[in-house]
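A single protein chain has been omitted; all remaining protein chains appear in their positions.
Chain IDs A and B follow the sequence of writing; residue 1 opens each chain.
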Amino acid sequence: MSRQLPAPDFDSLRYERPNLKWVCGKAADGQACRLGPDSRGRCRVTSECRPAYETKPGETTGRYRCTRPPEYGGPCGGGPLPDGTCSRPLAKCAPVRSLRAKRIVFTFSIAILTAGFLMVALCGPFRWGFISPGPLSRQHATFTFAHRAKAEAAGNCSVCHQAARGGASTWFQAAFQARPGPWQIRALAAAGSSSLTAIDRNCLECHAGHSFHEPNVDSEHSCSDCHVEHQGPGPMRAPSDATCLSCHADAAVLQASIAKASSLPAAAFDYRPAQGRVIYQTPRPPRGYTRIIHSFSTDHPEFEIVLNHLKDPDTLRFNHQLHLGSTNIPAYWHGRKLTCYDCHQADAAGVHFIKINYQHNCQPCHSLQFDARNPGLLIPHGDAGRVRAFLRSLTQQYADYAASGQGMGGPARVQAFAGEQMTRLLLDYHSEEELERRVFFNNGQLGPVVAPGGTNQQGAAVFPGCAYCHEVTSSAGGAPGVTDPFLPDRWMIHGNFDHSKHLVSATGVEGKILCSACHDAEHSRKTSDVLLPSKEVCVQCHSPKGGVPENCSTCHSYHSLRKDSMPAR
Amino acid sequence: MPNPPPSIDRPQRWDAALDPKMSDATVERLLSTAPFSRMKTENFPGRLPLRDILKNDTRVHACRRGEIVMREGDYGTSAFLVLSGMVRVVLGQGLPAAMLGRRLFHRKNIFKLVAQLWAFQKEPESISVRDLSKDLSASTHDAHGEEVRICLQDVPRILDKHKTALIEGGEFFGEIAALSRMPRTASVFAESEESELLEIRWQGLRDLMKYDKELSRHIDQIYRERALAAALRRIPIFQRLSEETLKKVMAATEFGTYGDYDWSGEYKRLFQSGGPRPQEPVIAEEGDYPNGVLLIQSGFARLSQKFGHGHRTLNYLGAGQIYGLQEIAHNWRKPQSPVSLQYTLRVMGYTHVLKIPTGVMESLVLPEMAPRDLPALLSTAEDRPAAPSPAVDAAEKVGADMLEFLTENRFFNGTATMMIDLDRCTRCDDCVRACAAAHDGNPRFLRHGPISGRLMVANACMHCVDPVCMIGCPTGAIHRYAFGGQVVINPSTCIGCKACFHNCPYEAIRMVEIRDADGDILADQEAQPILKATKCDLCVEQITGPACQQACPHGALARVNLHGLEAFATWLKR
Partner (left out) sequence: MRFSQQRGFGFTVFLILAAELVCLHLAYARQMPRLSCLTGWALLGVILLLALYNGRKKLPFLPLLSSEEWLQFHIYAALLTGVLFAVHVSYKIPAGWFQGVLAWLYLLVMASGFFGLFLSRAIPKRLTTRGGEVLFERIPAIRRQFQERAEQLALQSVGESKSGTIADFYLRELKPFFSGPRNCSRHWSEDGGPVNRILAKISDVKRYLNEQERATLEEIAVLVRQKDGLDYHYAQQLLLKAWLFVHIPLTYSLLLFTAVHIVLVFAFSGGVR
């Protein structure tokens, strides 16, 4: 307190008037006049006094007297001029605004400037860029998109936004015609997803056939519930997990879906695959897919196939363990054991694998060679009728084989050859019917079992019979039926899988995920084994611990499997 | 020749007579009645003849039975003389407030409040000439100019129920309030069917007393008698005494007046010239034998205790406070270990004190008091005085520096001292602007004043307990507002004589030059500007109370009643 400076002396005779808007212009020099400017900011000062006219008693004419107040010096020496004006006029000042009045003016100017700026920005040529809340996704930002959508205006906002078809006044109208509008607080607060909106209708112009999730989805959703635009350049972001979980983690919604499903015919849920596709369709669980889920690694249900221990209905008999682990095979196969890639070839993109095909994948070992003496003569594969026809025209087949296959010349020689082979064959098989029967129905239990696939120098057929692999049924008259093998293009149709992302590691070199990491073929002896991994295998990587994203959209697509084909990845 | 400046007649003292309708015949009648009949007109100076005093400063009232002449607690500035008939003074607890029909004061209604918004367009201190001549005392008159009278309904029952004293023709009453600037001590109503009273406003009474010695003596005597009786009855320790005992006490009571009645002028001059501290005569010294209880009636006294080689101010005592009771009560209960006076009492400016001797206290008063009403015993060693109790030691609550600051500057006088906490004040001037908004664009205080530490006492009227500004106003323009006790100036009757301006020791009153609606300064024929005294009026016309306090955003400004320091201490510690 002792360090406090004393307050300087000043004049306490006058009030300070901070409420006045105008201040004498000389105040900044410390010489404010006592009159002050008027309320409109004009200087009122004229002269130092107002001379008074006085007539002393006994005089006829009076004189003007200086009336300057004592505080300002008292009467001046010179006195007024003869005509009554003060001899000491004061110069007028230029009144200035008080600080507060300046602030008011400044505030007003800033408000006007802002209004002006807004008018220019919102009505000028850059308005679209100005009001846009963010860059568009890659697909929607191109000229092609705009052109296709027939938008001619620069800015292209009108492709989606109705209001953008006009200027500022249109926006204003549109704002108040929007439903819910700005004042409809209750409607704004109404819970639940939004229904189809004006913008959705514009989405549907291009994205035709907007189909929904499942027939028993209880409420409609607007496109923008999951697909949010103006989030930045690049591809539009996949919907977040939260959007999926808004229903799949909500018991009430799922309950309603169950209720709705019970009122729908089962056929409504049928999957209609694209032309030519074969799919494995797991039966729909009784309550549909309405388990509450929070994330993949925590409580995503086990894959139906694995959960229900479903079996491959394929009739083609195949033993993976034998093929992969047999020690005999290396003798026939380039000196090494079979690997997965020897039969399963990836498609062009590497996403999935080309269907197993007899010609490419089986025949190199399992040729339909029935005559050890003529290993080149092969029963045609694929059509039971053709096989029967072949077998019933064996002589001719031998002759053709001799002619073309062996290069024998002369019909006589050929015929002789054919006859000779036939005779020998019939010695083995005793009759053509027997041969035919064996060819079709021999499954390795009948007849000498030889190592199928390889040649046997001892001369017996190296191929046991169609039934060795296929399911052959006899039919009254006609060729026996060979059940078509069931080779689906897709096993798990509710999710998408991309082998190319899995068989190559993140670094590209090390850590290749082996096929056996997910597909337990080495231990599978039966065709009915479904060699698909359980969820736990996936969770090893697709979990917070594993480090690989486990978003819903990593595997699933919302849009219905019922109509659309699965999107290519 | 330039246009002569706008000019009006300079207002004079008797421009507004107390009763404009007072006729010369009435004056003649008065001059022939006692006590005026025996007054010598030559004692009165030429510029203040007795006749003119009677004509301008008095008014004749004709009262009906039961009509209330004055109410206890009102701030009035007139004394009354009973010309004929009888009036009753209500003693004891007084009449209930409802019966007195407390007058409603004129707060501004919502329209007038909102209309204040447009005040910024007005020139500062501008009054129209029409407004200048409006007489604001018309508020007590109804539409026809007749004075509104309130009558008591049931006079016999009141006489039955309340103790009253009779005042008959030729006697004065109401002089206490008129002369001492205290509120009316009792209610008075007319008893007889037709009573006639002469109301003398205090300027007239002052002048009459100044020039007529006998009147002066008489007034002095009845003032003492009546003031004493009422004052003693108010003090808690005497309330259980019977009438007889009280009479004995009264008979033994002594009066003491210390200091100078007109202390403010002397004090201000000395203080501002930086001279030695004005004299503070000692009333009672620490260590002396307590030979009586001192009751402060008006003015202020400083309570201090020896500390080192100097004195430490503990508190200041004002009207209604007692000194010496604790020591006397202790000695009465423990005669074997008596104590002397614990503190020194000095007068500050002016004080009026009653003294009840120890003997009377011990024989008459103390035995009647309930044991729980007796003050606590003092625990003390032989020579050293006891530490002062918290109730006494105000320095503990507000700090010794602050107490010194308050007493040196005589701020304890204030009931609405404007304190600004400089540690919170952002110098935004919202308070000044609010004050201006509430007064047609004219602020009524200056945000500047003496500083102690972080507190500034601004130059705003403190509405003193002892308003020295009111002394000497020739027209009564400055007066206490009847209900709340705020000191206000009536601009239409103010003649700009600067008496209050010079009197006020705190520079709270400022003279302003009046302007007309265009902003030109009004001048009289001599081309001297018309001045009016202005000061804070505690926003009596506003419904929110002081606008300054309402408007401070940081809680830095408060109107503090320094009469008792509790409120102040609480505010300091917030």
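A few remarks follow.
Convention: a residue touches a chain if its C-beta (ideal position, glycine included) is under 8 Å from a C-beta of that chain, and two chains touch if they have at least 3 such contacts.
What you see is a predicted model, and the numbers here were worked out from it, not measured in a lab.
Within the full complex, the residue among B:I53, B:L538 or B:A551 touching the omitted chain is B:A551. Check A:G58, A:P82 or A:P182 against the missing chain and you find that the one touching it is A:P182.
In the complete assembly, the contact with the undisplayed chain comes from A:P135, out of A:G41, A:G84 or A:P135. Mapped onto chain A, the interface with the missing chain covers residues 3-8, 10-11, 16, 18, 23, 27-32, 98-99, 103, 106-107, 109-111, 114-115, 118, 121-122, 129-135, 157, 161-164, 170-172, 174-176, 178, 180-182, 185, 188-200, 222, 224-225, 228-230, 232, 242, 245-246.
In the full complex, chain B touches the omitted chain through residues 108, 113-114, 116-117, 422-430, 433-434, 437-438, 446-448, 451, 453-454, 456, 539, 542-544, 547, 549-556, 573-574.
The working rule: only the chains that are shown with their structure count from here on.
Chain B has its Cα centroid 86 Å from the Cα centroid of chain A. Those residues of chain A that touch chain B in the shared complex are 1, 4, 7, 10, 12-21, 35-36, 38-39, 44, 49-53, 67, 69, 83-85.
Those residues of chain B whose C-beta lies close enough to touch chain A in the complex are 1-2, 4-5, 120-124, 401, 429, 432-433, 436-437, 441-448, 451, 453, 459, 507, 510-512, 518-521, 523, 525-529.
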